[in-house]
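Removed from the display is one protein chain of the complex; every other protein chain stays in position.
Take a look at subunit A:
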Amino acid sequence: MSFEIKSSGEAYDVIIVGSGAGGGMASKILSEAGLSVAVLEAGGDFDPAKEEDRTQLRPPWESPRRGAGTRIRPFGDFDQAIGGWDIEGEPYTRSEGTSFDWFRSRMLGGRTNHWGRISLRFGPNDFKRKSIDGLGDDWPIGYDDIKPYYDKVDKLIGVFGSKEGIYNEPDGFFLPPPKPRLHELYFMKGAKKVNIPIIPSRLSILTRSVNNERGVCFFCSQCNRACQAYADFSSGTVLIKPAMAKGKVDLYTHAMVRTVTTNETGKATGISYISKVDMKEYKVKGRVVVLGASACESARIMLNSKSKSHPNGVGNSSGMVGRYLHDSTGADRMGILPELIDRPRYNEDGVGGMHVYTPWWLENKKLDFARGYHIEYWGGMSMPSYGFGSSMDTMRKYIKDEFGNPSPNGGYGEGLKKDIRKLYGSTLGMSGRGESIPQYSNYCEIDNNVVDKYGIPVLKFHYKWTDQEIKQAKHMQDTFEEILTEAGAVLLGKKPGPETMYGLAAPGRIIHEVGTTRMGNNPATSVLNSNCQAHDCKNLFVVDAGPFVSQADKNPTWTILALAWRTSEYIVDELKKKNI
């Protein structure tokens, strides 16, 4: 990891805060238009092709904790998301009786280094939910406005999938999907019996080349460790580094942005940041400021940017910054499939993540909740890591001898060793990821009592699920049982009931938080216009998931990328016209 800090004298054309999906796309499009760009990243430089940064293909014994999660890497010691839910010296608070967990990555590329690569377009209905069910709000744009950008993102970055012709799951420019794994074929069989569709997944992993600069997938299933061949989408490897190689892009690492600076007319003049290296404050000047620090971090910067012209924080004359924070819903279930016990070995790694998935398939009008969910599937003979072979005190009974007698739970010795080997690769599971209803009352604000170690006031979260999300989770649990059972699996654990909100994950846990700087035509009820430009600060833009009016039952990244591309083209146009 190298430090790259500069104090700038001259103003940049554009300052971009954050190097994740949104910041990465903006840096590419804006620098290709010939603009000079500064990218500020709160973490260090990172390049998985460099041996010093590589965790891909490392076996578990290279980690003294055998890949177990740590505070800094909750998804495992080899996972490439440096930060986590609880960062030393960077606290956040919650109001009593509410919950929200905030996941941050401090590194070039942000959370795109480890994400699931599930790359789904929002469909026509996803932009017009209020018109359909009366809840939340419509987006000021529709699918047709963003479709050309989805098309361009598909071709530039690459996503595999299959053309299905499903109205609200728009097809794109797909690379060939990989064949399903064995447990996925069982899921397909089970789902077919109950008329639930399972189709090839849509992941931004290169099963074919899209250019001569990136390698293709070599099927190690470790996309979460960041790809040394650049064969999946990470913002650092696919957008920022190429932009730096071709254009006028300066990268500032270890730069914790505190405020957007503004002048007496209310226009943004640049940003101020704390260098994590010397703990001093620096200012960078720019003609345009683009925030892509993540929905909550961008909201925090705006709320902390108070001045005479912006007494409530820049972009916040509506009081809407931080409001309508919402995450995807999530619930899971697992089982064990007797047909997969003691099976022949072969390399079943495949791509990182599922080869098939279920898009939302029902009519909400006929259900007691308003929005849908998609289903992800997991299982297979994956690489042993921390936790492997655990739970033989409850799981060993699923191993049966030649006469059908179950092994006793627990135990020790040669028999235990054999049973662990037989059990390998026989468990499988499902996860639902759904749409929640954005609420004015779910929000983040500045906690005036607490600062982080850089002296910057922190966020306080207020978030409660409503009946809509709880009923959706109940529906997920029923569906999981149905599919697992029809696939021939024995369900593991107790079915989550009302006491746990049907296993509904706490807000923030699915890491799809959006909506804090939402777009809209009415400056009194939204932060940004339909071009992601602040209503009250014309040279300030947001390119992360803050502008989302609603988070569909799809993962947000593909829409962040498409919107950021669209916003960047608008910035170039407005600069040409001298409007900003």
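Here, a contact is a pair of C-beta atoms (placed from the backbone, for glycine too) under 8 Å apart; a residue touches a chain by one contact, two chains touch by 3 or more; residues count from 1.
As a convention for this text, contacts and distances are computed from a predicted model.
Missing chain, UniProt name from the options "Gluconate 2-dehydrogenase subunit 3-like protein", "Osmoprotectant transport system permease protein", "Cytochrome c oxidase subunit 2" or "ABC transporter ATP-binding protein": "Gluconate 2-dehydrogenase subunit 3-like protein".
Taking the complete complex into account, A:Ala229 is the one of A:Ala11, A:Leu135, A:Ala229 or A:Ile470 that touches the chain left out. Among A:Thr93, A:Asn263 or A:Asn409, only A:Asn409 touches the chain left out of the display. Taking the complete complex into account, A:Gly389 is the one of A:Pro74, A:Pro124, A:Gly142 or A:Gly389 that touches the chain left out. One chain of the complex is left out; on subunit A, the residues touching it are 1, 44, 46-55, 57-68, 70, 72, 77-78, 80, 82, 88, 107, 151, 154-155, 158, 160, 162-163, 171-182, 185-186, 188-189, 200, 207-222, 225-226, 229-231, 241-242, 245, 339, 343-351, 381-394, 408-414, 416-417, 420-421, 424.
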